[in-house]
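Here is the structure we will look at.
Omission of a single protein chain aside, the complex is shown with its protein chains in their original locations.
Up next is subunit A:
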Amino acid sequence: MSEKKHRVSRRQFLTYTLTGVGGFMAAGMLSPMVRMALDPALEATGDSEFVAVGLGEDELTEEPQIVNFELEIEDAWYTSEQPRSAWIYKDGDEIIALSPICTHLGCTVNWDANEDYPEQFFCPCHFGRFERDGTNVAGTPPTRPLDVYDVEVRDGMIYLGQINQRS
């Protein structure tokens, strides 16, 4: 492109430079603010820690038992202990810890609680049912199995980690 074809008028030059400088100043002002607002979304979420639930490995049976424990939640400037529960049992050598939250609408399920459905997890809200291994019973409201905790055994004690969804 030759110089002649690309004449920039005085007005255009001023528009470009003023827009450029103005844009630069606005960006310098706004970018730290926007980055600050976006911080929670950009922050990497770490895997949660394993917490002791106060139950020994030798206390486990094939029968699911409820265990209640406290999880320390760090919420920015506010730290709190929140109650959690799990249904824990032994399946051969494997230790299974199921979340008691119904995968339908979040009510709490109970093991072997309904006379009509023995040996199943039963949700009183909409009669959702799950097998011993957490699989949802077809024909009841839940559409996926109960979530499972990561389980670790340290010195014979049970530690539970983060909750994982199964499809």
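Some observations on this one:
Everything that follows uses one rule, which is that a residue touches a chain if its C-beta (ideal position, glycine included) is under 8 Å from a C-beta of that chain, and two chains touch if they have at least 3 such contacts; residues count from 1.
Throughout what follows, contacts and distances are computed from a predicted model.
A chain of this complex does not appear here, and its UniProt-recorded name among "3-oxoacid CoA-transferase subunit A", "Peptide ABC transporter permease", "Deoxyribose-phosphate aldolase" or "Menaquinol:cytochrome c reductase cytochrome b subunit" is "Menaquinol:cytochrome c reductase cytochrome b subunit". Remark: the omitted chain is touched by one listed residue; of A:Asp39, A:Asp58 or A:Glu94 this is A:Asp39.
For subunit A, the residues in touch with the chain missing from this view are 29-30, 32-33, 35-37, 39, 42-43, 76-78.
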